[in-house]
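One chain of protein is taken out of this complex; the other chains stay put.
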Amino acid sequence: MSTSSADTGVDRGTSRPGSAPVKGAAPGRGTASAKRRSHPFARFVLVRLGVGVLLCLGITILAFGLTHAVPGDPVAANLGQRALNDPAAVAAFKAKNGLDDSLPSQYWTYLTNLLHGDMGTSQQTHRPVWDDLGDKIPASLELALAAIVLALVIGVGLGIVAAVTRGRWPDRIIRVVSLAGVSVPVFWLAQVAFYVFSFKLGWIQAGGRLSPGAIPPDDITGLYTVDSLLTGEWGTFGEAFSRMVLPACVLAAFNIGVLTRFTRAAVLEALGNDYVRAARAKGLPESTVIRRHALRPALTSILTVAGLTFGGMLAGTVLVENVLSWPGLGQYAYKSALNLDLPSIMGVCLFVAVVYVVINLLVDLLYGVIDPRIRLS
Amino acid sequence: MNATPDASLVLRDLTVSYHSPGRPAVRAVAGVDLRVEPGQVVGLVGESGCGKSTLGKAAVGLLKPASGSVEFAGAPVTPLGLKPRPPAQRGLQMVFQDPYASLNPRRKIGEQISDAVVLSGGTRADGRALARELLDRVGLSAEFAERFPHEFSGGQRQRIAIARVLAADPSCIVADEPIAALDASAQASIANLLLDLARERGVGLLFISHDLSIVRQIADTVAVMYLGTVVESGPTDQVWDDPRHPYSRALISAVPRADGNGELPQDLPGDVPDPAFPPSGCRFHPRCPIAVDACADAEPEPTEFLPGRRAACSVLAPALLKIG
Amino acid sequence: MNDTISARAGGPLLDIRDLVVELPGPDGTPLRALDGVNLTVERGEIVGLAGESGSGKTMTALALLGLLPQGGTARGEMRVEGRDVLSMTPRQVRDLRGNKVAMVFQDPMTSLHPMLSVGKQLTEHLRHHKKLGKKAANARAAELLATVRIPDPEQALKRYPHQFSGGMRQRIAIAVALACDPDLLLADEPTTALDVTVQAGILRLLDRLRRENGLSVLIITHDLGVMSALADRVSVMYAGRIAETGPRAEVLRTPRHPYTRGLLDALPHPGAGTTALLPIPGSPPKLGLAPSGCAFHPRCPFAVDACAGDRPELLPLTEAHATACPVDPLADRTSPETETTEAGAR
Amino acid sequence: MNATRIFLGDRLGAGRGNRSDPGRTGAPDAADERAARRRRRRANKSPWRSPLAVTGLVIIGVFLVAAVFASVISPEDPLAQKWPKYQAPSAEHWFGTDQLGRDILSRVIHGTRVSLPLALLLVVLAMVIGTVLGAVAGYFGGWIDMVVMRCADLVLAFPAIILAMAVVAALGPNLTNAVLAVVVVSWPTYARVVRGLVLSLRQSDFVQADRLLGASGWRVLAVDLRPNLAGPVAVLAALDLGNAVLLLSGLSFLGLGAQPPAAEWGAMVNAGSANFDAWWVAVFPGAAILLSVLAFNFLGDTLRDALDPRTARAIRG
Partner (left out) sequence: GGAKKSSDGAGGSGGGNDTLVVDTSFSLKTADPSRTFEPTGIFVTRAAYDTLLTFANGDVTKPVPQLAASYEVSPDGKTFTFPLRPEAKFNDGTPVTAKDVVFSFNRVKNLKGNPSFLLDGVTVSAKDEHTVVLTTEKPDASLPFRIPTPALGIVNSTAVTAHGGSDAAGADQSDKAEQYLNTDSQGSGPYKITKYDVSTEVVLTRNDNYWGAKPKYGKVVIRNVPASTQQLNILSGESQLSLDMSADQAAKVKGQAQVLQKPTPTTAFLFSNDNPAVSKITSNKDFQEAVRYGVDYPSLLDVAGEGSAQAAGIVPGFFTGALDASAAIKRDIPRAKAALARAGLNNPTVDLYYASDVTINGINFGDLAARIQANLKDVGITVALKPAPTQTALDSYRNGTEALGLWWWQADYPDASDYLAFAPGELVGKRAGWNEGANPAVTALAEQARTATDEAARVDAFRKLQEAMQQTSPFVPLLQTAQVIAANNSVKNVYYNPIWYVDVDKLG
């Protein structure tokens, strides 16, 4: 030990002008700043919205670049065998669809039109893409919503059961079932389900959202089940509902598997928290402990997965809608891709991006609702 | 092996800020002067969140100071970028608080210890030999070199971490609460190990802790930190026996003693304020038992009232000087 | 003090006899975490339970509340006011929890639910156990917050844990525990995660509650300083057994078990100057791997051959003081073991 | 499908941040050394001994053998159109015959040679690209991070299947094009996970300690972080393998992947949709997809248990 008295090892701390005039009295600092603190969340949402818009813009560039760079010729796709060899017809087609311009100028035209709500005209349906999407989106949305609700109810339920019985037989069975759910090829499942329930047993009518010729309910939301309920058309509701059962179940299978697995993991993680032990130590019934104390924190990760699976459901709808002839976006996207119908492909991509952004935003907002830490800081 | 005499660590008016988006910058260290000589043990104590770790990291170059300077062995310590640390600075090392996080869980401990050798141009074989030697030095079996960290207890891991630091042949070690996560008995043995290093090898030791009693036991000098600033410093026994700053006093009288007397420690109401919104004037004034109105206005200058003893309190300053 | 209190009540408030707790090991075989623990807490008394990490302090408290980790089993006797908890139905145990026996956990940062308001956490069990209405429960909750010295209790009810500092949170956690007027508070390292200044406040709060409300507390800690400040009686645990138990002053001043003594020696001593600390060599045995005989003997400087043989029983030295060491270690305070680098060398 | 992978990654990342309790992990004291090791061995092995893992391994083994020895094992030439079409399963044709009178069993066996290697290729490509980009983005941060992660965002918001469909429609349907198209959209999962891991590990004490010893940024990535990334990435890849099989067979099902006369399971399922009365045409190849994906998922799950002690503990209680 060699400390000389002259050299204490600690030097003078120099002072500098106080940086923040805010008086940080320790206790109760939440009250005064609670209002100011809600702003960051609103700003966060706004920022996310802005980022979302940029993302959509990026998507249009990406989609545009990809679809226009590929060597396929939309002229061949959209003119018949006869007209193809008619130079006049080809020229007319190109001029009409602006295929002669340079790529950037085509993109610019697309973008300016887009800002005016014009997504171009589909080359296969000869209708404005906007109208096409307007027709197809509700059908797919209805299906996807039904599937996600189904998946949430079953998936979260099974997940909780598995978490609570972890290591015991219900958990093991649920584990295998959920793994099977994420492993089953959806197109095959659709076929098998169709074969069994429609073909062999004749229980379920498939194909279309309503029976042929039936008049859909008034267009309020575009979702037949909801609209028919709103207008009180019970018969139509029954029909729309029964026709949705099979495709929705098939579409939900994968997501049930995913949600079960994540719910289980999230609930298990939550159950391992000290505050759950603390809740038990309060003498609360186990059901309350799980519902109020374990499920709530698990909900954030369940929501994330639900949001992502919902956004990712399009892949499923392409397959399911094609097998079970559901007149939705999936079929439309498939046809558009096959026909290199560029405006339609762009439209679908843009829509998917918007859904992605909206879902993410929604999930973020819901985080705020669920978790006060996010809402308040 | 012995550190060069000038291998001291000098912090001058060090300020470190954290910037996170959407929040005001947090000045976690707000102007600190500190000096660690070779062979000297300097204790740094303070409540949680007062900026001890921040200071420690800035001292070794893991954080970039907002202002002020850090010097080691006469040369400025450069903040770490993507490039390897200059060899001259490798004599300045750090021991971390959490023995579970400070070892790579997926690499054998022998390998981790020998890194220092390899990185300074030695061969793997040299490194391995040194690792065995150092494991022995910190009181572990040389065979352990082939094992992974998860096979060890907290105390043993902390020894391994120290062995790794020793492999760089340091002349100054910053130890950030190296014993906080350990049992009393393990705490004692790690504290002893570090103390031995300082004594035997002449290594300077900046010993960061929130546990006053252990600092009291091993440090030569102590600095008491409050909300980013050093409020009092001086030789350990003097500060302990005769704390002047009201905060040091509160801190010391809050330590319960295991003497069986049943005395309740004194409490200090309130908490350390959020460093993002520090109180104006003397940072301690909202909790200070002797504060006067003026304390809210001016930040007190540290006064050296006895040789090697300083305190920063404007209320006491005149009295202190008189005593001194 | 003890005498008067125990005389007033019919028997001890808490009486644990021969508690054995087994936990499933990684491969499912049961391992003994507690191996015959005896412990009593009288009314209005604060009992300290000390010991190194992993010695089974927390398990003792959890066993009492029936909250052992999944697969854990408890045997023996645990009487609260004379009723054996182990023979109660799960429902009866739940009625006990948070009601008659409440618990405060170590880390106030994690033991409060981050997503529920303080008010909700204070009242949910109050309403469950005491069948109070919302209004009454809230009033009581505000009262509780005032008791634990939270400023502006009415407002605090609406806030969330993250809006409070660590010390405040621990006060809130204590308020939560006190909500149903429990007779016994199990405090599992309630101050370990806190700064000394804040710790002092919490210790004072507990002391006040004992004095004012006659609350009994079982305080679990590895900090002998805390023990010395607060506890009336102290039990020291090692490897799932009680090594020594007795009045605070006797145990801390004249420890009769080498382990207690080792713990004390490892602490820095005011007035001892900058001398080396004296760690206990080695580390405590892992779960299920306790050595035969006296579990401490491999680390014990006083060990004799016999120590590895039979398991030493807890033998009374005086009326209140007992130790599980047959070797009398009442030698001088400097132990023969002074090497500091012993730990882990074996 | 993408969605799951992302989230899965996040969870893997989160798992690493978890700190174990001081004092819970034991020391290898001489006395308990042997018992501890024995138990460790048993504990380490157990995930691989679970029925799930064994089933997965057996199925994968069978498929691998089938792939390697396809021509030896399969009873017939998968392309031979020698038999009457649409024959129901019989002793002669266990799985029946298809619309061109080919033996479905032989085609299912030969299908292993199409789906599995390409799924593997897809996953490996995505994994390598994603891991490298993610590690670089996470470690070096700044604008590199910005660019990489914005690209990842963009690609994640882009509907993979549409991209694949459009690319394949334009470049011609074959599985290699499909693989390339899907790689373009599947690397971000890995990039995100790896970036998250690197971000959390980069600040970890052991990395800082290594930096203090003089390690450069690259060395930290290569030496310190690589082994820590390997586990989570392996789990991710194992679980992704199943998704890849699903996606590729889905594209084939839509007619955008494997083409006649190749024996590809998805395309075979599609052939079955032309004639539901001949259920066997679709059912057996579909079952092969299900089984192989299931097996990959079993293995992925097991791998995660084995690598993440926390989950393993939770599962075993």
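A, B, C and D are the chain letters, set down in written order, and residue numbers restart from 1 in every chain.
Methods note: contacts are C-beta pairs under 8 Å (C-beta built on N, C-alpha and C of every residue); 3 or more make two chains touch, one makes a residue touch a chain.
What you are looking at is a predicted structure, and each value in this text was computed from that prediction instead of being measured.
**Q** Where does the absent chain make contact, in terms of the chains shown?
**A** Answer for the hidden chain's contacts among shown chains: A, D.
**Q** Touching the hidden chain in the complete assembly: which of D:Leu79, D:Val124 or D:Leu180 does that?
**A** Final answer for the missing-chain contact: D:Leu79.
**Q** With respect to the chain omitted from the figure, which of A:Thr60, A:Thr109 or A:Thr125 is a touching residue?
**A** Only one listed residue reaches the unshown chain, and that is A:Thr125.
**Q** Just to verify: which one of A:Thr60, A:Gln106 or A:Gln205 makes contact with the chain not shown?
**A** A:Gln205
**Q** Kindly state which of the options D:Leu100, D:Leu199, D:Val223 or D:Leu307 is in contact with the chain not pictured.
**A** Only one of D:Leu100, D:Leu199, D:Val223 or D:Leu307 touches the chain omitted from view, namely D:Leu100.
**Q** Tell me, which residues in subunit A touch the chain that this view leaves out?
**A** Residues 72-74, 76-86, 88-89, 92, 95-96, 124-127, 135-136, 194, 198-199, 202, 205-208, 210-215, 233, 235-236, 239, 323, 325, 327, 331-332, 335, 338-340 of subunit A touch the chain that is not shown.
**Q** Residues on subunit D that touch the omitted chain in the whole complex?
**A** Contacting residues on subunit D, toward the hidden partner: 79-81, 85-86, 99-100, 169-170, 172-173, 255-256, 259-261, 271, 273-278.
The rule we apply is simple: only the chains that are shown with their structure count from here on.
**Q** Express in whole angstrom the distance between the two chain centres, defined as the mean CA positions of subunit A and subunit C.
**A** The answer is 50 Å.
**Q** So which stretches of subunit B touch two or more other chains?
**A** As it turns out, subunit B has residues touching two or more other chains at 153, 156, 183, 220, 271-272.
**Q** Could you list which residues of subunit C touch at least two other chains?
**A** Each of 52-53, 70, 165, 168, 274, 283, 344 in subunit C touches at least two other chains.
**Q** Quick one: which bits of subunit C touch subunit A in the complex? Just the residue numbers, please.
**A** Those in contact with subunit A are residues 65, 67, 70, 94-99, 102-103, 105, 107, 110-117, 124-125, 128-129, 151-152, 155, 159-160, 162-165, 168, 173, 176, 274.
**Q** Sort out for me which residues of subunit A touch subunit C in the complex.
**A** 1, 26-28, 30-31, 166-167, 273-275, 277-285, 288, 292-293, 296-297, 370-373, 376-377
**Q** Name, in rising order, each residue of subunit A that touches subunit D in their complex.
**A** Those residues of subunit A that touch subunit D are 55, 58-59, 62-63, 66-67, 70-72, 166-167, 175-176, 179-180, 182-188, 191-192, 194-195, 199, 254, 258, 262, 265, 268-269, 272, 301, 304-305, 308-309, 311-312, 314-315, 318-319, 322-323, 333-334, 337-338, 340, 345, 348-349, 352-353, 356-357.
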